[in-house]
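The complex appears here minus one protein chain, its other protein chains still in place.
Chain nomenclature is as follows: A, B, C, D, E, F and G, assigned in order of appearance, with residue numbering initiated at 1 for each chain independently.
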Amino acid sequence: MTSGDVRPRPDLARLDHDRARRTGEPEVVYGEHKSPTTVATLLGELVAGGSVPVLATRCSPGHAAAYPAGEYDPVARVLVARVADPDPGPGTVVVACAGTSDLPVAAEAVAVLRAFGIAVDLLADVGVAGVHRVLAETDRLAAASVCVVVAGMEAALPTVVAGLVACPVVGVPTSVGYGAAFDGLAALLGMLNSCAPGISVVNIDSGFGAAMVARRILLAGRR
Amino acid sequence: MTSGDVRPRPDLARLDHDRARRTGEPEVVYGEHKSPTTVATLLGELVAGGSVPVLATRCSPGHAAAYPAGEYDPVARVLVARVADPDPGPGTVVVACAGTSDLPVAAEAVAVLRAFGIAVDLLADVGVAGVHRVLAETDRLAAASVCVVVAGMEAALPTVVAGLVACPVVGVPTSVGYGAAFDGLAALLGMLNSCAPGISVVNIDSGFGAAMVARRILLAGRR
Amino acid sequence: MTSGDVRPRPDLARLDHDRARRTGEPEVVYGEHKSPTTVATLLGELVAGGSVPVLATRCSPGHAAAYPAGEYDPVARVLVARVADPDPGPGTVVVACAGTSDLPVAAEAVAVLRAFGIAVDLLADVGVAGVHRVLAETDRLAAASVCVVVAGMEAALPTVVAGLVACPVVGVPTSVGYGAAFDGLAALLGMLNSCAPGISVVNIDSGFGAAMVARRILLAGRR
Amino acid sequence: MTSGDVRPRPDLARLDHDRARRTGEPEVVYGEHKSPTTVATLLGELVAGGSVPVLATRCSPGHAAAYPAGEYDPVARVLVARVADPDPGPGTVVVACAGTSDLPVAAEAVAVLRAFGIAVDLLADVGVAGVHRVLAETDRLAAASVCVVVAGMEAALPTVVAGLVACPVVGVPTSVGYGAAFDGLAALLGMLNSCAPGISVVNIDSGFGAAMVARRILLAGRR
Amino acid sequence: MTSGDVRPRPDLARLDHDRARRTGEPEVVYGEHKSPTTVATLLGELVAGGSVPVLATRCSPGHAAAYPAGEYDPVARVLVARVADPDPGPGTVVVACAGTSDLPVAAEAVAVLRAFGIAVDLLADVGVAGVHRVLAETDRLAAASVCVVVAGMEAALPTVVAGLVACPVVGVPTSVGYGAAFDGLAALLGMLNSCAPGISVVNIDSGFGAAMVARRILLAGRR
Amino acid sequence: MTSGDVRPRPDLARLDHDRARRTGEPEVVYGEHKSPTTVATLLGELVAGGSVPVLATRCSPGHAAAYPAGEYDPVARVLVARVADPDPGPGTVVVACAGTSDLPVAAEAVAVLRAFGIAVDLLADVGVAGVHRVLAETDRLAAASVCVVVAGMEAALPTVVAGLVACPVVGVPTSVGYGAAFDGLAALLGMLNSCAPGISVVNIDSGFGAAMVARRILLAGRR
Amino acid sequence: MTSGDVRPRPDLARLDHDRARRTGEPEVVYGEHKSPTTVATLLGELVAGGSVPVLATRCSPGHAAAYPAGEYDPVARVLVARVADPDPGPGTVVVACAGTSDLPVAAEAVAVLRAFGIAVDLLADVGVAGVHRVLAETDRLAAASVCVVVAGMEAALPTVVAGLVACPVVGVPTSVGYGAAFDGLAALLGMLNSCAPGISVVNIDSGFGAAMVARRILLAGRR
Partner (left out) sequence: MTSGDVRPRPDLARLDHDRARRTGEPEVVYGEHKSPTTVATLLGELVAGGSVPVLATRCSPGHAAAYPAGEYDPVARVLVARVADPDPGPGTVVVACAGTSDLPVAAEAVAVLRAFGIAVDLLADVGVAGVHRVLAETDRLAAASVCVVVAGMEAALPTVVAGLVACPVVGVPTSVGYGAAFDGLAALLGMLNSCAPGISVVNIDSGFGAAMVARRILLAGRR
């Protein structure tokens, strides 16, 4: 289904204000398959409606050009229209990724978390083929309240990290790889079968999904 | 590979005491494919070594009979040799399951969490085919610091729950079902593709895995 | 097989007039992979032959331009050359979809049903992550003789709807999603494994197929 | 997960009386993996509670022996404790199956429909390898308000039937076959890709599911 | 691997003249991924070497333009440089296809057989959704020494044909379809699981492969 | 669906005498999942009805014991009640298999062909890991009118054979193997993708299916 | 295909003495699905024929009992009838496995290598969830000429090992795990997608296959 750009008619929109109140999560625009104009309009409506934060994921430079008031991260492909105030509570999210090819997914998680005002520490290029690189960062990992670990190919990094820290590890398999990587299936299965306890997994390439899980975990401790 | 019962020779055992110290998680015995004698011996060694708690999962009544000092939950198939002191901190884990067939997996999560001293509230039989049953429990769900949601077949329950609560939701797909359920694959894919943010997923039928993630989440908030 | 445009030679065409008489369904042109000229020619032949209704699915604006006498719905991608008289019997089809990305598939079902003269009520944006949105439409759902429910990703909507209504529910999985959605496989498996009775399923993205099933169901009651 | 027999504790049961009122469908017991005692107890409770009809599917002779007041169909593996009054309305369901190996699934559909008081006509052994057998039954097929078509292996029968009748066709793929039948996957994919309009599909081997869809279709016409 | 155009260096070519002698099959050029120049060169070398017939499959109009001496069939995408003398023996191959979308694959089989000098009778548009269309051609089918049956989607046609004729049926699944057709997998599995004896299957979309099998079958009877 | 033994009621049987006349193939009993008594009864009815030959495949010694008048091949698991007269025409079928584990499938093909009166030459243990073993049999292979080639694991034998002979090769993938053999999937895909022309494939482990294809091929040449 | 025990007739046996001479590998008996008597007979024939070494894999205690002259390793399930002289050359194979459940596969590799006279060093229980356990064995790993690394579940161990050593790493995925391990598929894909160079992979659970690769690698250096 290559739907092109579908602009729902106004009478079809139904906001679930109560849901946002219950979960603390405003609507986030998913830019893929939406036109720059549509994304810009939706961001404008959310800003006008008072949502905090306001952002769109999976945006191209073309989307960014259509909403010049926003801040665009070309690696993360995230377009932010309004940032939340910095989270006043304790706790940091460490986002770690195995290779530079996984960086866009990690960057999406970072950008989303920062838009929500949450402190993030990014550890890039700590793949397990050179396990000493991971071990060299044990202190930064141990300082995390949550670790988001992004990895493609055989996706062994979450297992190694979960053995080094006491906090929850959110694994994000990526579609990086070729051949028997099967567009992220190998990484997904690898993370689901980790021999280390404390790991849960989100959808392939879903830096956004991991960020939302990490945010809920961070806030869970304050209740 | 139906390995039967493999009793590793003593010289092959290598404890990773430092790992337990780092992660706060003692070894947990996986009873499947191990003989009652082996499970009983391992539990005895862990008790003697001072581990807290000491338990084995996937145990049959035969395993339980071989370790009469333990407490056995036949639904959860968990055999507990030593329970941790009650967790002094705030926070409750709600474990919800969709159908009675999912109950063994939910019960495994409950039994493991209780062995670690963590307060659990079990909500059974709240499948979404009668969504009013879920909605009727909104208050108990909203009181959770973490929700473990266990579901087979189409596994829609985590999505509905994640729209009702602000805390993290850990989904456990189960192999309950037949035909196109493909031994839990349908439930797994359903949870990974949830349209609700805040859900992460563990392996099929892994009540144990969900419990370990929930415990880390609960403790993460106190750091 | 990217066949491009294949124009069968005249001597290869074999109409099954008797089949149309038996099933009450005229030929419907499938526009995908056919050239605008081919689609226009086929529509013209069907109009000349007296078929009612006459329409083509999966049409681009280019197809529409080649048959200016038709009415084109760019969201549904349906091009209608002749509409049937309004169905005189009682009964309405409700077409519900979970997200705005699923709208093209839902719109295809709506456009096909309307071309056959059948009354349709479209409910868009009632995804189950905010289950109150579905519940708020219980009355419109309950008024249906058939519900066509269109959903991608985890595809939980048909299960929730089937628990709210007494009429048959036709599920249409969509290829909306990414990663472990596997081009609609997750949604398809989800619907096939629904825990709610009364649901049957058509092919991924087949708004047309669902419309034809819904039409047969609607007429079945009048025999 | 071979859960054995799980008897939920009383406090876990939550009836959804409102759902039964809305959908007109009482609870039906799924006997697989439940002990004879459990099935008998559940049937007794439903009878005492006034449900109509009361039945259990996927029952062995052992289940039947534990509830001697019921009527047991050993081919369908259905155990009926209370039958509904005969449906007073017009309309018949034709259940057709391709081979004798598919008969248990067809018989399950028949037994469930009869328990609900619905008139059924069973056409067995009309596989398409000898297509004249199907054509010889055109009149009985054409008399149906709904056709339930049960087929394994390549599952071509629903396509042929849907070209002969004007009513909806509910396809039930079966796990009959070996090798590349992949436990019903081939039949499932075959039915989903039928070139004939008017077919929708339920889960593999789900005679029960098809019966419930057929019942809703039959009643839909009377609204 | 999108290899682009790979022109092997001369020293890498190793002809297996003995194999052609043993099997009676000259080299046939596979045009996909080869440049027009490469295809033209290879055809020229084979013509110069005395091969009979000389042809290339999967050719675009661009390939045809680069070898103007050849005869190009744009539907079959076959470019023929030299035709074999007409087969003097008895026997005809019937090539039947279900829908017009399957015609390119059927046409490839026809073009290859004709290049080898074999008599072919093409039956197009005899899909089983209107089974009377197949039955109306029983005489032409019964006259075949081999039937090549081409079908996508649910691929039921070979089963129906094999029940009508006594000769071998070679099934060619096509990638025609969408959604759960999975690029021809559904059709392939359908044909492999046919309930009719006498069917064997070649690779998806392989009109060429079916032609070569049909040719061997035709010649087998003369030994 | 483990259907156990299903004995269809008499009124459900519908013979397709015309089909047997058209195709020259009598009914063959498939013994799997049928009781010894059922198989014996069916064989008796076919013998009484004058069918030639009369046989059942996938039979255990228990089936054979229930029909002592038959001839039972325990490797092939075929039980023959009546043999056809020897085929008077020219032509031999060579059945070749790669390893001794593939022998039961090859033996099934041999037993079925012999029951139909067809001359067979069995070549066992000619796997391609020692390709000289295949080459040493070139003369016997070249004498075949049809080759049935049975192979599991990587299933390379049909490709090698098809390069040595001019007759059609019918490949039978077997479920022999473990791990990534995936119950015959690897062998099936291997045969479908053979680089040698002239190979077509039947279902996994279907020695019977290959025999029926080989018989049709053998007879095709005499028309 | 559960073939039971197939004893090939004498005339079917064809030894490929030349192959053994070329590759240096005698026949090794695969015990699975063979009766104790068959295995014992085959071992006896190989001993009589002068093969060195003589052994059978996948043997049960029952097989061992039928050949009391052999030496049986119940963990490896290998039955050795004759051992080769110790390999006089330099070089050691390190066999490492991640968990005790992987030990049978590792033990099969060890037993086969020792039967061929090759020096082996077994490192058990060095899973990467506690990566310090692997690092603690760096010296023993670095002393290897070849490393065979056996791992199930997410199978991260080969990647970590390949980053620590300069020698080739042969990965053996195991079917250890449950749920999304899919009988070793997750481990297989993980190893194939390793981000560390120098790893190649054999079939799931194939300790034997890895041993034969390791032996060839060890000998390759002496040519």
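Following the convention adopted for this analysis, a contact is a pair of C-beta atoms (placed from the backbone, for glycine too) under 8 Å apart; a residue touches a chain by one contact, two chains touch by 3 or more.
Please read all numbers here as calculations on a predicted model, not as lab measurements.
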item: In the full complex, displayed partners of the excluded chain; value: A, E, F, G
item: Chain not shown: contacting residue from A:C59, A:V94, A:V176 or A:I217; value: A:V176
item: Contacting the left-out chain in the complete assembly, out of F:V94, F:A107 or F:A156; value: F:A156
item: Hidden-chain contact residue, picked from the options A:V29, A:L42, A:V94 or A:V126; value: A:V126
item: Interface residues of chain G (partner: the chain not displayed); value: 19, 22-25, 28, 90-91, 142, 145-146, 162-170, 188, 192-193, 197-204, 208-210, 212-213, 216-223
item: Where the missing chain touches chain F, by residue; value: 98-99, 127-131, 134-135, 152-156, 159-160, 162-164, 177, 179-182, 185-187, 189-196
item: Hidden partner chain, residues of chain E it touches; value: 1, 3, 6, 8, 12-14, 16, 18-19, 30, 32-33, 173, 175, 183-185, 188, 203-206
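The criterion applied here is as follows: only the chains that are shown with their structure count from here on.
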item: Computed distance of Cα centres, chain G from chain A, in Å; value: 42
item: Length of the line joining the C-alpha centres of chain D and chain G, rounded to whole Å; value: 49
item: CA centroid of chain A to CA centroid of chain C, Å; value: 35
item: Contacts with two or more other chains, residues of chain D listed in rising order; value: 19, 129-130, 162-164, 175, 179-181, 184-185, 188, 192-193, 203-205
item: Set of all touching chain pairs, with the criterion as stated earlier; value: A-B, A-C, A-G, B-C, B-D, B-G, C-D, C-E, D-E, D-F, E-F, F-G
